[in-house]
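Questions regarding the structure given below will be posed in turn.
Every protein chain of the complex appears in place save one, which is left out.
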Amino acid sequence: MKVGRRESFNAAHRLFKPEWSDEKNLAVFGKCSNPNYHGHNYVLETWVEGPIDPETGFVIDLKELKSIIREEISDKFDHRNLNLDVAEFKERIPTAENIAVVAWNLLRARLPQHLHLKVRLWETENNIVEYEG
Amino acid sequence: MKVGRRESFNAAHRLFKPEWSDEKNLAVFGKCSNPNYHGHNYVLETWVEGPIDPETGFVIDLKELKSIIREEISDKFDHRNLNLDVAEFKERIPTAENIAVVAWNLLRARLPQHLHLKVRLWETENNIVEYEG
Amino acid sequence: MKVGRRESFNAAHRLFKPEWSDEKNLAVFGKCSNPNYHGHNYVLETWVEGPIDPETGFVIDLKELKSIIREEISDKFDHRNLNLDVAEFKERIPTAENIAVVAWNLLRARLPQHLHLKVRLWETENNIVEYEG
Amino acid sequence: MKVGRRESFNAAHRLFKPEWSDEKNLAVFGKCSNPNYHGHNYVLETWVEGPIDPETGFVIDLKELKSIIREEISDKFDHRNLNLDVAEFKERIPTAENIAVVAWNLLRARLPQHLHLKVRLWETENNIVEYEG
Amino acid sequence: MKVGRRESFNAAHRLFKPEWSDEKNLAVFGKCSNPNYHGHNYVLETWVEGPIDPETGFVIDLKELKSIIREEISDKFDHRNLNLDVAEFKERIPTAENIAVVAWNLLRARLPQHLHLKVRLWETENNIVEYEG
Partner (left out) sequence: MKVGRRESFNAAHRLFKPEWSDEKNLAVFGKCSNPNYHGHNYVLETWVEGPIDPETGFVIDLKELKSIIREEISDKFDHRNLNLDVAEFKERIPTAENIAVVAWNLLRARLPQHLHLKVRLWETENNIVEYEG
């Protein structure tokens, strides 16, 4: 049984590699490398897989999962600049792929080991990534 | 090849365990345990996996799948109180997880054995479960 | 300038007129009159119209509008049975139209008089009502 | 007859009034005043009202309307920082309301006078503004 | 009070004016003039405005409105070629604007005179028209 919870956060970011020239950044990342940043309404779907608890009928209490997502993701990423305000992206380009990896790591540390974790992240309506460790 | 069909049903429910006190029900299930019920527009995605029939180009005729879903799910769950009107939930708490299990069992019994079945159920825009037996 | 805020609430209801026989209720309201209730994920869009405050660039602070909606609507309707738990529907059938009127009245009383108010309510993806007093 | 066209742009912004202290900015604008910006996937619906041209069956050729929107809005706002990169917001706080006014002005200047113009802007799924001059 | 109902139909069409050359059709209508047709999942929102009936709490019974839409619109347009199969488009180009006018006329003839009628038609996610007579 898998259980999914959808939460969103609104953040600024920029795709930029400091060891490259501005020209190379522009050639590789296009308008995503704009020096003054741009932003997105990110949507994160967190999927947890495990057995149904016969006591409660839940795999995990979604109220609890929501609290964990808010503490680990929303409180750190929402209304922030991912490049400047989030420690995990000091040395990692905040592509959708890397944001998914960071989100997965933060959530994995908070969930019981017997539950499998997958995250799906929408950067826009048309660009999506999925990661399960 | 997988084929999915989306159908919805509107139902009342309540999360409540009769062997627990009202206090414990409230502590575990929160406002979902409200004695007078609340409700949802549930969306059920039914996914069937199998080979394409070379005669028709179909895995399964979606008109037929839709009829099965309407008979097994909509006719039983739509505009009903899951706790009071649906036999399967007399002794099973109608959490999203348990509704998915019941829906899967009802649909499994009606589909040819060589087709694999998965169901995905949205309780709200943000709460989703997935079950494949 | 108009400003809209979308909030949702999940509630049970039943269309039923006590002075009519069960047969007449069934004839007029169909499966919506099911005695044990059914339910919906209602979505309410609250639209406020007025001039932009030159100080803030806001018509109304959406954080404040959100608080008013939560106090007047979510706290009263969410995870409730509209017929049994909400005083306004003791003598009024909770059709989508009447829910919109009640929501409009509750919100109107909390907003400054110079702001025009309109509400739009989705009962399902396909059934919508709109009311502006 | 009204014709609407939906386009999106992804931008960073910050709500901040330079003549106020940081404390006052935080008190009024909350987390939207974060100094390093945050961002959104803005969706702009452009509505044009006028008679149907009996020659073409169009109010306006949507291919042409799309070009105007891309030149006036997408090319100026998409993948930009509204505060730093867009001249119109040098002295105007980029609230959703003000973005709608600026977009309306830019589009109005490009459309024939006999066509009425309205814009609707989604900042998030839940926050919307509408402006018609 | 306004009440809206959303229904969809899937149809083929082509924008083409027989008195024009193929070159002119291509110049004006672009790829929409492809001789072998293309198609859309059209979504029609039908809005009816009037007083709430104090007996039922309805402006109009949505079950009845749905039947009218199915008879007048779905039965005539769904899984059809608008140019070839629908009499109303024999001499009228099936632009979204003209489809809205035809739908409005068909529905207007079936509704009580005291109810105001408006239709909104999505040709794609991004192209929308609205007509109220």
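Just so it is clear, A, B, C, D and E label the chains in written order, and each chain counts residues from 1 on its own.
FYI, a contact is a pair of C-beta atoms (placed from the backbone, for glycine too) under 8 Å apart; a residue touches a chain by one contact, two chains touch by 3 or more.
Keep in mind that what you see is a predicted model, and the values were worked out from it rather than measured.
Hidden chain, full complex: it touches shown chains A, B, E. Which of E:56, E:105 or E:124 touches the hidden chain is settled by the complete complex: it is E:124.
Contact with the undisplayed chain is limited, among E:1, E:32 or E:68, to E:32. On the side of subunit E, touch with the chain left out of the figure occurs at residues 8, 10-13, 31-32, 34, 36-41, 78-81, 84-85, 124-125.
The chain not displayed touches subunit A at residues 15, 17, 28-30, 92-98, 100-101, 125-131.
Where subunit B meets the omitted chain, the residues involved are 1-7, 45, 47, 52, 55-59, 61-63.
Going forward, only the chains that are shown with their structure count from here on.
With centres computed from Cα atoms alone, the innermost chain of the structure is C.
Between subunit A and subunit E, the centres computed from C-alpha atoms are 41 Å apart. Averaging C-alpha coordinates per chain places the centre of subunit D 29 Å away from that of subunit E.
Looking at subunit E, no residue sits in touch with two or more other chains.
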